[in-house]
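Notes for the one structure printed next.
Omission of a single protein chain aside, the complex is shown with its protein chains in their original locations.
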Amino acid sequence: MSDNKYYTWHTEPMHAYEQHSIAIKGMPVSIQTPFQQMAIIDSLRFGRCLILDGKVQSSETDEYIYHEALVHPGMIAHPAPRNIMVVGGGEGATVREILKHPDVEHVVMVDIDEEVVENCKKYLPAWHMGAFDDPRVEVLCLDARKYLEETTKKFDIIIIDITEPLEGGPAYLLFTQEFYQIVQNRLTQDGVLIVQSGSAANNDLLCFSSIHKTLQTVFPQVKAYHTFIPSIALLWGFTVSFVNENRSVLSGDELFCELEKRGLTSLKYYDMETHLSMFSLHKYLRESFEKDGKLIQDNAPLTY
Amino acid sequence: MSDNKYYTWHTEPMHAYEQHSIAIKGMPVSIQTPFQQMAIIDSLRFGRCLILDGKVQSSETDEYIYHEALVHPGMIAHPAPRNIMVVGGGEGATVREILKHPDVEHVVMVDIDEEVVENCKKYLPAWHMGAFDDPRVEVLCLDARKYLEETTKKFDIIIIDITEPLEGGPAYLLFTQEFYQIVQNRLTQDGVLIVQSGSAANNDLLCFSSIHKTLQTVFPQVKAYHTFIPSIALLWGFTVSFVNENRSVLSGDELFCELEKRGLTSLKYYDMETHLSMFSLHKYLRESFEKDGKLIQDNAPLTY
Amino acid sequence: MSDNKYYTWHTEPMHAYEQHSIAIKGMPVSIQTPFQQMAIIDSLRFGRCLILDGKVQSSETDEYIYHEALVHPGMIAHPAPRNIMVVGGGEGATVREILKHPDVEHVVMVDIDEEVVENCKKYLPAWHMGAFDDPRVEVLCLDARKYLEETTKKFDIIIIDITEPLEGGPAYLLFTQEFYQIVQNRLTQDGVLIVQSGSAANNDLLCFSSIHKTLQTVFPQVKAYHTFIPSIALLWGFTVSFVNENRSVLSGDELFCELEKRGLTSLKYYDMETHLSMFSLHKYLRESFEKDGKLIQDNAPLTY
Partner (left out) sequence: MSDNKYYTWHTEPMHAYEQHSIAIKGMPVSIQTPFQQMAIIDSLRFGRCLILDGKVQSSETDEYIYHEALVHPGMIAHPAPRNIMVVGGGEGATVREILKHPDVEHVVMVDIDEEVVENCKKYLPAWHMGAFDDPRVEVLCLDARKYLEETTKKFDIIIIDITEPLEGGPAYLLFTQEFYQIVQNRLTQDGVLIVQSGSAANNDLLCFSSIHKTLQTVFPQVKAYHTFIPSIALLWGFTVSFVNENRSVLSGDELFCELEKRGLTSLKYYDMETHLSMFSLHKYLRESFEKDGKLIQDNAPLTY
């Protein structure tokens, strides 16, 4: 009687001339918050997905790739990360991964959009796995830049887990040289900044290379890496920056020992070989870092 | 911050090579019943829509066109329709229109899919407007053909409100010569059969002309008509058949008087000029009725 | 080996929240002219189609419906149409239909876009059928409004065969009260103006009702009509206006005689019953004409 086809699709504009579409069988949330459109969809291909302003933020079947890639290479490179700040990260999965590091004492997550956070708590338990209830975790629904300008706290790790630095709106002010200087002032001596950095595809590198170049003007040590996220249909870039010029990402024996020491040998995605793959950059990426990036400033945001 | 675009679409295959897509902001129902896929979506263009097996059945903004066109031309042509049967019609809007005729004493609606009926009751109040609660209305979730074969009741009006006669599955057995003969036996002396008949577009007339031809083998008087349904993006065909060869659709003064007499002068869609537009057939349709239709039988269903 | 599916689609935005898509197997033309994007596609469902700025103008399988509906009801209502002007009409099919009226002595077609006209000549022979080579036909690639302002000629029939009056750009100046006044001055005493008028769907009547209202401020007699165009997936509106208040569209015996007299009894689409269907307006359309239209003026164009 029924042909078992699916007729409802989430269609994501990856670019003016490119779309990625996934069939959906449910849409438990579809709201306009004061800040953005939010949807939670149940897709046939990637399970449940969080969508903000039309873009998949993470999906049930591959969020572990994104969140492990985002959190661990930077945190493992800090000798004892105790105080952590997350900017964005509404799903709670970034916090979930942070809490796996045994030295963590306090995590403050600052996400401007309370409705997003509340709906993620309710509808994405497989993401946060109760992390919001951990006594070490504090969630603030504020403008993260304002918070960082006003606080006197210092953090060992700051993670910027927000997509879309390029488009209009306040988010772009979280990707500028001025913002990175504010961040740098709020990091401890061995502090580490991790920035989700957008597409690493060979024909779409302006954002990644510009974030890389801008961070290099503020931090003495900056490392880029990438991994493939199926639900986003892109190789995705990340950048990790160090306040202390003598620190960098770990590798080889150091990485092995530190993973052992922290009990992180059974992660689903991140291990030594995965690390090597992520931090060995394709040639076009290295070339782009040398020539393509532009300095992002408050009065000179990225625009295509 | 938000660009107010919409990213989720219901995409309906009108044909292997043609699709109609509408943006949606919600999906309160998405289930697989024992008989079909059912969804209720909230579209930006046509309001709420009922979707069965991927096809829009009716939409909030134009269901009145479909249901008034389906019900009134046939019912107004019967002198005093008292006992009515509806095959399908899960939304309850066909029953709603039927109840506007003052002579109606009993309406039995036979829809095979109880889950569809229950969800329509709950989620489509603007369609049924309480019609299911009217004491004259009886809803049976049964195979309509079997019911008609077994009942000894006779009806003044039988309305076949089911889409998709062409494809596999039991629905096609409600569009065959054998079925129409069963129906004819269950109609009273002045009985009227109304059949929703599919596309009336010039390049897609096989279904409409075959239903027309098949009905002509069973009934002495058969009239076709059509109207445009925006949410289906098609000119849509209907066929009304009369047991009594001396009866046919009304027109002119007769129609005027009868609408007055029954208090049907303030319908949203149907009136004398609308009637004239629907029953004046485009030339390609008249030509197709003369040459294209094939006889539909239990062992020779329509296939493209 | 091959599954005979089709993977390339023309997707037409009917509205921000609605799309109509057709599978294509070829794209013989795809250019940007100084005025618009032009494509000629070979679709699986509607044969060859002319596309301007993303919108199907007419298709091989139903252009006869559009062009016969556009030309004949207005021309048959003029006692002896000799001098005709077409604004737009690049395909040449409007001219083809005009030339079927035996009194026609001269047709001037004014289309601003020479590249469109040249490509239509080359790629749409089934549309123009050589009409461009008829000695009675003159093609001018000019701004039609300017031409009408400057010419001293008078025409029996003027046909505005341009889609999209609503959007920015010069086309909207061909749908204003001021333009219709210019046109009125260039029509003979029994002159007739025919205007393609956009969607006649119940949820999309602003354009049609506004053209209707605006024409009523200039002409003493204005009649609207509609027909369904499958390749556009819409009921489509037309408006015919008369300089002489005692003239109007023909019907009944008059229409019968005039079609006979001009040898127009074997058209593919237009005949007396088709005429009746087109000119009997659905109730929502009559209601919209009474209340929805706004006056379109040069400084007050239509905008959604």
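Which chain is which? They are A, B and C, in the order written, and residues in each are numbered from 1.
In this section, a residue touches a chain if its C-beta (ideal position, glycine included) is under 8 Å from a C-beta of that chain, and two chains touch if they have at least 3 such contacts.
Computed from a prediction, not measured in an experiment: that's the story for all the values here.
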Touch partners, limited to displayed chains, of the chain removed from view: A, C
Residue in contact with the excluded chain [from C:S30, C:Q181, C:T217 or C:Q297]: C:S30
Positions on chain A where the hidden chain makes contact: 6, 9, 11, 15-23, 43-46, 61-62, 65, 200-204, 227-228, 230, 233-235, 267-271, 273-274, 276-277, 280-284, 286
Those residues of chain C which, in the complete complex, touch the missing chain: 1-5, 7-13, 24-27, 30, 32, 35-37, 39, 41, 51, 53-54, 168-171
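We adopt the following convention: only the chains that are shown with their structure count from here on.
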Pairwise touch network: line, ring, star, complete, or other: line
Centre-to-centre distance between chain B and chain A (centres being mean Cα positions), rounded to whole Å: 52
Distance from chain C to chain B - Cα centre to Cα centre, in angstrom: 33
Touching two or more other chains - residues of chain B: 9, 11
